[in-house]
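A single protein chain has been removed from this complex, and every other one stays in its place.
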Amino acid sequence: MVVGDFPIEVDTLVVGAGPGGYVAAIRAAQLGQKVTIVEKGSLGGVCLNVGCIPSKALIQAGHLTQHAQGHEEIGITTKGVSVDFAKVQEWKGTVVNKLTSGVEGLLKGNKVDIVKGEVYFVNDHTAKVMDEKNSQTYTFNNCIIATGSRPIEIPGFKYSDRVLDSTGALSLKEVPKKMVVIGGGYIGTELGSSYANFGTEIVILEGTKDILGGFEKQMTQLVKKNLKGKGATIVTEAMAKGVEETKNGVKVTYEAKGKEEVVEADYVLVTVGRRPNTDELGLEQAGIELTDRGLIKIDKQCRTNVKNIYAIGDIVPGLPLAHKASYEGKIAAEAISGEKSEIDYIGIPSVVFSNPELASVGYTEASAKEAGIDVKVGRFPFAANGRALSLNNTDGFMKLITRKEDGLVIGAQIAGANASDMISELALAVEAGMTAEDIALTIHPHPSLGEIAMEAAEVALGKPIHVM
Amino acid sequence: MVVGDFPIEVDTLVVGAGPGGYVAAIRAAQLGQKVTIVEKGSLGGVCLNVGCIPSKALIQAGHLTQHAQGHEEIGITTKGVSVDFAKVQEWKGTVVNKLTSGVEGLLKGNKVDIVKGEVYFVNDHTAKVMDEKNSQTYTFNNCIIATGSRPIEIPGFKYSDRVLDSTGALSLKEVPKKMVVIGGGYIGTELGSSYANFGTEIVILEGTKDILGGFEKQMTQLVKKNLKGKGATIVTEAMAKGVEETKNGVKVTYEAKGKEEVVEADYVLVTVGRRPNTDELGLEQAGIELTDRGLIKIDKQCRTNVKNIYAIGDIVPGLPLAHKASYEGKIAAEAISGEKSEIDYIGIPSVVFSNPELASVGYTEASAKEAGIDVKVGRFPFAANGRALSLNNTDGFMKLITRKEDGLVIGAQIAGANASDMISELALAVEAGMTAEDIALTIHPHPSLGEIAMEAAEVALGKPIHVM
Partner (left out) sequence: KPIPIGAYKRILATPYTRKIARDHDIDIEQVTPTDPSGRVTEEDVYRFIHAKDNLTPQKQE
């Protein structure tokens, strides 16, 4: 082990290669900075390795498993569906590998130096990078911290082979017969839904009044109906107390309606939130200020209180989502190059890949009211849309939130097939300050789900064609 | 039979209840006009009854049949897929019925009078409406003609039980073993692809150099590859000469590369174009002018040369598409109410529900060059998008066409999964005059296909993150 080495001087140091860090590194390099990125784990961070991507791959495999069962209601039947889960996992691995090796290629192609190791700050221009064997000192002109987050462990539920965090649930070797999910946030709901599609009996224990907090009841209702249709149980206002590992499974104890209950299952998945990776970085040695919740304080350019150090992604306030991390990554990289870029997001979309998909951008009816904005809401059901009908997929609706005085589109919520695709048009409308008229007057192809946006806009304008 | 009756006086008369007519009728009624709509066939017109909707239902059933076969490459296998085609047809019928009865409800709800019968003009304020038994004269203040189009019959191919037009192909009682499709336009390609998904061996005979004329070679290439992968044969520059009906099928003769060939099949589907329904309406008695091609000439408000008569949809110049018809329907209705609405379609999207889906709006690279516009094209492949990868569906790309001088988005083409959903964002961008920067600066959810638009915009701007 070499300590007290000669420091390596770098221009821009990026710490962590998740969707925040690697995007920041590439943009910084494109703008002419000499960039070094340090990653202690795998390129691509949580998102590509154990988050967004593998979860969506598993979710899609779950959908394809459902489809493989045929659609008796329309005359398509099959016999003997079989899922080789090892092969599903292998495929999931190839998807992840394509993207992570893609990231490696992109970093190299943009001439970013990639260093393996863990960063620890020594002061505001110096950090150590450690791996198993060595410690190397780096000095930097500017630094972008993008160290992301990790699952929270709750008391009484120490992670193990049977007590899983999201990473564990993503890498099971078999489809469980029964799984308890503690925490019905989007991660728990997505993973629970995915396994339900593979045939697992799911029990969701949610501490608050509803799963998917933040989404409207009308939306979560559809997800719950779907889950229940697949044999899932959802217990709200349930307090998980502890777990006992048995030979082949777990016994989870929880309290609901003042009564203590026990549920047995093969596994328990705990998805109750994530904690920012700001505690083992030596941030205090660099003089970086944190909020009470351990997040790094930043300004509109993602700059911390230390002027040459920036922070982005899950370690700064706001929604812990990959696209927010990447967006901030570009801002920070541009700010270092002297561009005037600023965080300017009135609408960060959020999507849940549940059944049906949920998506939201900007204000909801409730949040607009809270903010004192007078709104006119255009609601349109999927069941009245020709494309949704011909897809045999009519569960859902769109709500377009417009400002009453001038029809400005300030938000949209979608529950339904391909909501994740449809939200982009609305995100663009919100960002660009479009009105309901702008959307209504844009010709949307027929038949398409996009027509739902047009119709919702016309509902908001009071002259819908396809609903009364 | 009562002839020489007392005329019924109506305010606005709408002729034909397809997506042009029924939308015009509803909008006119919403604006306070007293509206009567006359339909000789079924409410919903071609589109809902024998066009857009049933074709998309059949296409989806084809996809679900494919999915029912499992996805061995990812570990999901099935045995014994069976398709009860009668039940597929029945389901298709329920989809159509839901929409057509929906249209009836909407018309009634908006207090539109619905009259069954065939319209024949007597002069510019009078028309007769005939059904099997009666003829009734109507006088009108204003009229919107929306009589749509019908399939062209080519010499040597008289329609029969074996020589099908699109309507025939949509209502088969069985999945054919083999089908010849004459004409590889979007209707032929969609129906051919759909049957290919059910297992039919398809032979497409296309007269020109490529199927799906109007779409770029790179896009049609993907569709052809997919069709061929399902055992289809595509013969271009083929000239269909004639058909002989055998006991259980057809023998189609065609010429290709100077040689005459014969192909046997269960059915032949002829989809070589459609003819406007303007020849049996008595238009000359109303004094309405047609183009050489039998289309009705209109101005920017959809007004014919006769000032109280408007025409919309497949009977006027432009793309014969349902959303164009509906759009024009609203314009005409609004014009009658004295609004200043005008046709302004710089961006009418067009979509082909092939495998993969194709969608286009505004200029293509080629059409922009022809128009003398200097462009910067942003191209991004589905294979570099995390959502496409996790969907196991990476065939395709997006091309964003921007004006070089200022980045204005003037068009977009998409080939790939859910292109029909994705095109709406681009249609809005084109309509609203947005730039590549606007799209690049809008946060698109991760992982989603919408990110492809953002990346294509960044390619056009010269600073893409996810391609080199």
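In this document, chain identifiers A and B correspond to the written order of the chains, with residue numbering beginning at 1 in each.
One rule holds in what follows: a contact is a pair of C-beta atoms (placed from the backbone, for glycine too) under 8 Å apart; a residue touches a chain by one contact, two chains touch by 3 or more.
Keep in mind it's a predicted model, so treat the numbers as computed, not measured.
Contact with the chain that does not appear here is found for just one residue of A:K133, A:K173, A:K209 or A:K340, A:K340.
Among A:R403, A:H444 or A:H466, only A:R403 touches the chain left out of the display.
Remark: the omitted chain is touched by one listed residue; of B:T65, B:Q413 or B:T435 this is B:T435. In the complete complex, the residue from A:Y195, A:F215 or A:Y267 that touches the missing chain is A:F215. Considering the full assembly, A:A371 is the residue among A:A86, A:M239, A:A371 or A:M468 that touches the omitted chain.
Considering the complete assembly, subunit A touches the hidden chain via residues 213-215, 318-319, 339-348, 350, 360-364, 367, 371, 373, 403, 406, 408, 410-411, 413, 431-433, 435.
The chain not displayed touches subunit B at residues 407, 434-435, 437-438, 441-442.
The rule we apply is simple: only the chains that are shown with their structure count from here on.
Put simply, subunit B touches subunit A in their complex at residues 19, 23, 26-27, 30, 47-48, 52-53, 56-57, 59-61, 64-65, 67-71, 73-88, 90-91, 95, 98-99, 102, 105-106, 109-110, 321-324, 326-327, 330, 345, 347-351, 359, 384, 386-387, 389-392, 418, 420-425, 427-429, 431-432, 434, 438-439, 441-451, 453, 463, 465-468.
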